[in-house]
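Encoded as structure tokens, here's the structure I'll be asking about.
The complex appears here minus one protein chain, its other protein chains still in place.
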Amino acid sequence: MKENIKAKLTEIVGQDWVVSNPEIIKTLCSDEAEIKITPCYDCIAAKPATAAEVAAIVKLANEEGIAVIARGGATGLVNAVVPIQPTIIISMERFKKIIEVDESNLTVECEAGVTLLDLVEYFNSHPTLYFAAHPGDEGAQVGGMIATNAGGVRTIKYGVVRDQVKSMEVVLPTGEIINMGGKFIKDNCGYDLKDLIIGSEGTLGIITKAVLALQPKEKYTGSVLIAFNTTADAVACVPDILKRGIKPLAVEYVERIQATNAATDIGQVWPVSKGSDDLYLIIASNSEDEFYEICETIVEICDAHNAVETLICETAKEQRNILEIRSHVYPSMLKKLVDCLDMAVPPDKIPAYMEQIRALSQKYGVEIQTCAHIGDGNMHNNIMTPDGQRPDCYEDLLDEIIQLCMSCNGTLTGEHGVGKLRNRHMKLQFTEKELELMRAIKKIFDPNNILNPGTAIC
Amino acid sequence: MRIVVLVKQVPDMERVKFDCEAGRVDRSSAGTEINPFDLNALEAAVSIQEQLGGKIITLSMGPAAAEDALKDTIARGADESVLLSDRRFGGADVKATAKTIAAAIKKLGGADLIFAGIQTVDGDTGQVGPETAGYLDIPHISNVDFISAYSETDITVVSNVMEGSYVKKSSYPVLITVTKDINQPRLPSMKRKLSARKAHIPVWGYEELQDYIREDEIGLQGSATKVKRIEVPPAVTRKGQVWRENVEEAIDGLVEVLKKAKVLEV
Partner (left out) sequence: MKMTEKDCKGILVFAEQKKERIHRVSYELLGKGKELAAQLDCPLCSVVLGPPDMDVAELIYRGADIVYHITDPMAFAAPDEVLYEQNLVRLIRDVKPEICLFGATNFGRSLAPRVAAKLGAGLTADCTHLAIDQGQLVQIRPAFSENILAHIQSTAYPQMATVRYKEFNEAPRDTNRKGQIKAMEAYVSDNSPVKILEEIVKEDFDIADANVVVAAGAGVKAKEDLKMLQELAELLGGKLGASRAAVEAGLIAKDHQVGYSGNRVKPSIYIACGISGAPQHIAGMKESGIIIAINSDPSAPILNIADYAIVGNLYEIIPKMIRKLKNMKS
């Protein structure tokens, strides 16, 4: 790292906000991905507080020909924030302000470093509105969630992050600050640059501010837990529920062992004991009667699919407990985890896909535990070994799973993104022409390839 | 075996608003739920009933809407519920509340075991359990986080008082107040929940209790404390004092803080 870069960064953000201590830098070079790649530790970090400061850093990087990575909550699962060459790490943690709740347009304007937990807690005490999505780990930042177009457990009714973003302020890789989108519902003017930035994994621009959609709070919410004796029964239920016009906030699937391990790990108890496979639905409605009617319909459908137990949680604490356990599934398996896959397939293919996964697990003698945002067909097949070491057959197994996914017309990643982990398999999903277009877009936005190089595309 | 469980309907504390300027508590957007510790009390009763049989009756004093809380207790395993509701019960402090509850328990014909929560999340006094035992003239054991044994005639529990944990054994009748550590309340099954919604909850007013309590012992009139006013302290703002160069000065400052917080006297 060139000495003058530290001096220039200090000029931009002030001495306190430049971090060069190698020990601390080390802690800024990883995310939550289980498969670790080797980082380049020859980095320096800056913690700007305004879009102008971000722009100045980006311009400096262009002048110096050094890479830049915007670091959000670092909860990503695909090494997207891991530097692989000397880099200026821009930590977005000081963009902490929730600027305005617009009760007429149902939006909240906030800075990019606001975390999901900040939003959840802020709207817990709001009388009528809330941020309905739950895209990612609670430590994820608005900027990171937008950059990864995160999904999460509550997409069935209100969609993924892309559906929540009304407008954004973005610093381009060349240093200009632009605004895109607005509080309108419809917009057909020109190419949609906003949608290009969303999900670009920090390679086309650095988000500094965003306006997100809010939803009115439903009066009655509850979570329903349904246990089955077989995976087939559990997954077959899902299309039947959705077909009946029921739109829960979430339809999740979790293999029992994952749920009980996650619960134990945080000193809780998973409330169901019968059966082996669970569905977990969050239902919301404005009328109590409708709420229970939905519950009754669900009981009926699940009974038809041989459900063995159906429980309901209604108190805030009980619902939170379940969600906390669900959120903890990933951390609780880390000791044994080899790879957390993130394929998504069309809903009608789910039963076949799951059956094949089970067959592959048997064929290779490798444990694959699954939890899934099953309502969106987004499957987290977790390849696991007793010690978390990669088995020799890992590559072959992975290849077969990817082929399976492609044969189901699925996608390699439903929500975690490509990062620096899934690039090598993109050729299996895209034609050379498609990949070329992506590279060309990157080139136009970022002619010097300084913004998070090696990420999201190949 | 007859087990009575005392439950209170409380506002969902995550949604209650505290108006600092007006000094008011605004529960309007809050929704209600069963006081969380009372679910532990109910769970303790249900797990004993599973072994010994008998009947669980839940009892609540509150507005008509507290019926929902009692229906929920039926979904969670209670056999019967009684709601004590009467405008004349309004404004009760712990004394009047406990006397009214005691009267209702007498009307029920008494109980072998009574479970209550250690405290509520709203009134938060933790006194209703022990005072009810006092007015019934039966013993109580408080702050219980473990039930070691029970039979048709007595119960042995661990009570956390006097900076220790004491194993206490009592014959019936006895009232026990429980903490959240005693158990993990199970969730109601959906089917029980759906049928409990249709349950009929008897409501007792003063008329039903008049053989057991005088009218000047209930509600505001029967109370011995008065809430004169409430104030909502402003949310804590962190001091944000940062020492940078002079370590000695910083340590002196910190020691002052620790002294003020009374943590040096151990």
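Per-chain residue numbering starts at 1, and chain names A and B are given in the order in which the chains are listed.
Everything below uses one rule, namely that a contact is a pair of C-beta atoms (placed from the backbone, for glycine too) under 8 Å apart; a residue touches a chain by one contact, two chains touch by 3 or more.
This structure is a prediction, so every number in the text was calculated from the model and none was measured.
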item	value
Contacting the left-out chain in the complete assembly, out of B:L52, B:L108, B:A199 or B:A250	B:A250
Of B:S47, B:S170 or B:Q184, the residue in touch with the unshown chain	B:S170
Touching residue (missing chain; options B:G54, B:G110 or B:G126)	B:G126
Hidden partner interface residues of subunit A, rising order	16-19, 21, 24, 27, 47, 73, 93, 115, 117-118, 137-139, 265-266, 328, 331
Subunit B residues touching the omitted chain (full complex)	13, 16, 18, 23, 25, 93-95, 98, 121-127, 129-135, 138-143, 156, 158-171, 174, 177, 223-233, 238-244, 247-248, 250-255, 257-258, 261-266
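One rule holds for everything that comes next: only the chains that are shown with their structure count from here on.
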item	value
In the complex, subunit B residues that touch subunit A	12, 14-15, 17, 29, 33-34, 36, 39, 72, 184, 186-191, 193-194, 197
Residue numbers on subunit A that touch subunit B, as the complex places them	124-125, 127-128, 224-225, 268-269, 271, 292, 295-296, 298-299, 309-318
